[in-house]
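Every protein chain but one is kept in place in this view of the complex.
Let's turn to chain A:
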Amino acid sequence: MQTLTFRFPAGTAPKRRVHLGVVASGDLEILLTPHPPGSDADAAEVRVRTSVDGFDAVWRQVLERFFERSPMTGVWELNDFGATPGVVNLRLRQAVDLALAEQDPQ
């Protein structure tokens, strides 16, 4: 297991906190917590805990590209159990969709 932390510039604030996914084989869990109201934090603070060691560079690339396109602020916790980059991307996009939906779908 390895813990990685990243910080990406971001500007879109989530409307709510979001949880999705499961720490199951080939999948990951995401918790997105908005920065406290009034805070002028302009970054995505990301912590990844992954069961697979040695993929630091891949994580950086996947996350960098994602946050370039979807620069959502907040504290992002990713608990990963061997998800492929495709699955990671999918889950991240789901999280953004849920965070921006007009009504709380959860």
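Keep in mind that, in the parts below, a residue touches a chain if its C-beta (ideal position, glycine included) is under 8 Å from a C-beta of that chain, and two chains touch if they have at least 3 such contacts; residues count from 1.
The rule we apply is simple: contacts and distances are computed from a predicted model.
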Original post:
The complex lacks one chain in this depiction; which UniProt name from "SoxAX cytochrome complex subunit A", "Cell division protein FtsX", "Biotin-independent malonate decarboxylase subunit beta" or "Glycosyltransferase 2-like domain-containing protein" does that chain carry?
Top reply: "Biotin-independent malonate decarboxylase subunit beta"
Subject >> Omitted-chain contact residue, chosen from A:His19, A:Arg69 or A:Arg93 >> reply: A:His19
Original post:
Residues of chain A in contact with the chain that isn't shown?
Top reply: 1, 17, 19, 22-25, 27, 29, 31, 33, 49-51, 77, 79-81
